[in-house]
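See below for the structure under consideration.
Shown here is a partial selection of chains from the complex, left in place.
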Amino acid sequence: MSFNSFGRMFRFTTWGESHGPALGVVIDGCPPGIVLRPEDIQTALDKRKPGTSKFVTQRKEPDEVKILSGVFEDERTDGPRTTGTPISLMIENTDQRSKDYSDIRDKYRPGHADFTYDAKYGFRDYRGGGRSSARETAARVAAGAVAEKVLAHVLGGAVWIRASMVQMGPDKIDRANFDWMEIEKNPFWCADAKAAERWAEKLDEARKNGSSYGAVIEVVASGVPAGLGAPVYGKLDADLASAMMSINAVKGVEIGAGMEAAALTGEENADEIRMKDGAPQFLSNKAGGILGGVSSGQDIVARFAVKPTSSILTPRKTITTKGEETTVQTKGRHDPCVGIRGVPVGAAMMALVLADHALLHRAQCG
Amino acid sequence: MSFNSFGRMFRFTTWGESHGPALGVVIDGCPPGIVLRPEDIQTALDKRKPGTSKFVTQRKEPDEVKILSGVFEDERTDGPRTTGTPISLMIENTDQRSKDYSDIRDKYRPGHADFTYDAKYGFRDYRGGGRSSARETAARVAAGAVAEKVLAHVLGGAVWIRASMVQMGPDKIDRANFDWMEIEKNPFWCADAKAAERWAEKLDEARKNGSSYGAVIEVVASGVPAGLGAPVYGKLDADLASAMMSINAVKGVEIGAGMEAAALTGEENADEIRMKDGAPQFLSNKAGGILGGVSSGQDIVARFAVKPTSSILTPRKTITTKGEETTVQTKGRHDPCVGIRGVPVGAAMMALVLADHALLHRAQCG
C-alpha cells in the first residue's frame, strides 16, 4: 500500500529529493531474460533532461543512470539480461549549488506543496521542493524505459508509444497538421510544426516577462492488443488516470474524447464497427481505445493538462510559516512551461501502466 | 492487488453482475465503534435507485441493502456499531425479467464492453452487461455511505460532500445561478435551477428520439482539513482520478481548474494566500484544494465527464461475435443520460477516497 509505489505486477517504487545525494527507482516483477543496458535507459532520460533548450530549467544535471541490481551478464547471456529480481536504478544529483533557501524556507509559494507538506508532516525539505520536485519524474522515465522493453518482450514488439504537446496556454494545435515525424524536431515535442513555431515565440516572451504557460500533452499507444485491463477498479483507464494525475502539476486527465464526450450524443459517441481484412475495424475512436476498462485494439489515447509553472518572477501574495502576510517571487532558475518536460514523462507512465497490464493479463488469462 | 478492490486502509471489494442473484461489497479496515444502521446506507442507495424519474432506467429494483457482517449490537452498545471486522453488504437483484438476450449475445454493441470482454475472457455474461453494468455502482454508493460515517468519526463531523450535474450535452450551467439548495429539487441533482429546466426539456426530446446525452458532474468536499494525501503515487488527486475514472462511462477527470488550467498563465493560476481570522485563507481555488497531492484545507473540487449512453434506439453498425457485419439497436429500457445516476456515485467515490486518506494520514502522522 505504498505511497511511493505504482503498479501491481510490474511495480516500481521511487525515492529521492531534489537536493539529496541521489534519486532512484526499484522495479519489482520484471520478467527475466530481457536485455537491458544502461544506454537503453539513458536515451529516454536524455529526453527529459534539464537544460536542453532555453524553454526548460537551466539546472545542469547529466542525469546519468546506474543499474545497481537485477541484471546479469556473463559470456553466455548475450548481453546484460534482467534476472527477474528487483532492478535498482540510481541517478546522482550533481547540481546542488549551495544557495540561499531562506525565502522558500520561511514562505509558502502559491501553487507549490510548501503549505500542504508543512500541514501534513510538520516540516519539510524545502530545498528545491524536496520530494515534491519534478526531479522525481526522472525516476519515472528511467522505469518507463524498462517498461517499454517489457512490452516488447511480452507483447511481441509491436507497441509504439508516442507523445505530443497539443496545447500551450490557450493555443491548441491544428489536428490537420498532425505529423508524428515532427515531434523530434522542435523543443515542444509538438506534432504540429506550425504550432511549435508560434509557441516558441510566445514562450520566449513569457520567459522574458517572468510568466509561464500551461500545456496539454497527448500520449498515444499503438499496437496494444485487445484485452488488456480489467473491471472494475483495475480498469486500464482508471490506472492511466491515476498515473497521469500523479505527475507534478497535472490537473486533468482525459481518455479518447475526454471531457468533450459530455457534449456528444449517443449517436456521435459510439464507435461503430466494421470488418476489414478479416479483422474488426472501428470507424472512429471516441473511446480512446478502451471499453469497459479493457483495451479494444485501437490506439490508446490519453491526454493530461499541466498547469502553468507556479514559480514565476512576478511577486505573489502569500504568508510566512509563522502566519504573517508577505509576498514571494521566484529568483534564478525559471521554467516557463513545465508541460514540455511532461511529454516524456507522460509517455513513460503510459508504458508503465501497459507493462503492468500486459503481465496482469498474462497472469489471469494465460 | 485486486482488480475489484479500491482503497488502502479503508478498502472495499465489490462483486456481482447485473443479472446475477445479488451484488455486494465487502469493506475492510473500518474503524470500530461507529453506529451503522441499514437505513444509513439505504438513504444513500435510494438516491441512485433506478426508476425515480422518467430520465433514468425504468428497471424496477428496490435496492434493499442487507448488512451481513461487521456490526454488533447488544443492550450496552447504544445501537448497532461497527466492530472493526469486515462489513459485508448485499443487495439482491429482483428485477431480472426473463427476456431474449440473443441480440446482445451475438452482436457487439458499440460503446459497450461486449467486444473487449470477449477479447479478454473468451466469453461473457451478456445479460444486462454482466459485470460491466452500472448496477455495480450500487455497491459503491453503499460503501460510500459507510465512508461518510468514517469521515465524521475520524475528522470530527465537519466534512460535507455534495455533487451537482454541471453540464448536459453541450449545455453548461451558469455559475452565477449556482445554489446547493437546488440539487434535491430537480431530477438532475443540478445546482442551477434554470439549467435543470432546460435540460428536462431537451432530455425528454432525446428520450423520445431514442438518443442520449453526456454530462459533467462536479463533486465538492467541504471541511476537509489540510494534510490528507501523500506524495507521489498516493496523491489525493491521483486517487480521485482513479476513483472517478473507474465509474462506468467516464472519459475525463478534472481537479480544480482541470483541463482549463492549461490555458492559464502562472499569475492567473497560483492561488494567493492571505491571513483571515488567524488562519490562512486562499484567495482562489484553481488547485481544487490539493497541492502536491495533499489537501490544503480548501474545498476539494473534482469533476468528471460521462459519455452519452451507448444504448440508443438508433441502429448502429457493428459486427457479430462471428465477425459478420450487421447493425444493432437497443430495445426496451433506455437511459437517455446515464450521467444523472453518476451524481451520487461521484459523491460516494469522493467519500471513499477521503475516508481512506483520513485513516492513512492517522497511520503515518498520528
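By letter and in written order, the chains are A and B; residue numbering begins at 1 in each of them.
The rule we apply is simple: a residue touches a chain if its C-beta (ideal position, glycine included) is under 8 Å from a C-beta of that chain, and two chains touch if they have at least 3 such contacts.
On a predicted model such as this, the values are computed, not experimentally measured, just so you know.
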Total copies in the full complex, given that 2 are placed here: 4
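As a working rule, only the chains that are shown with their structure count from here on.
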Approximate Å spacing (C-alpha centroids) for the pair subunit A, subunit B: 27
Complex contact set, residues of subunit A against subunit B: 1-6, 8-9, 14, 108, 110-113, 115-117, 119-122, 131-132, 136, 167-170, 206, 211-216, 225-235, 237-246, 250-275, 278, 280, 283, 286-288, 290-297, 305-312, 314, 316-319, 323-325, 339, 360-361, 365
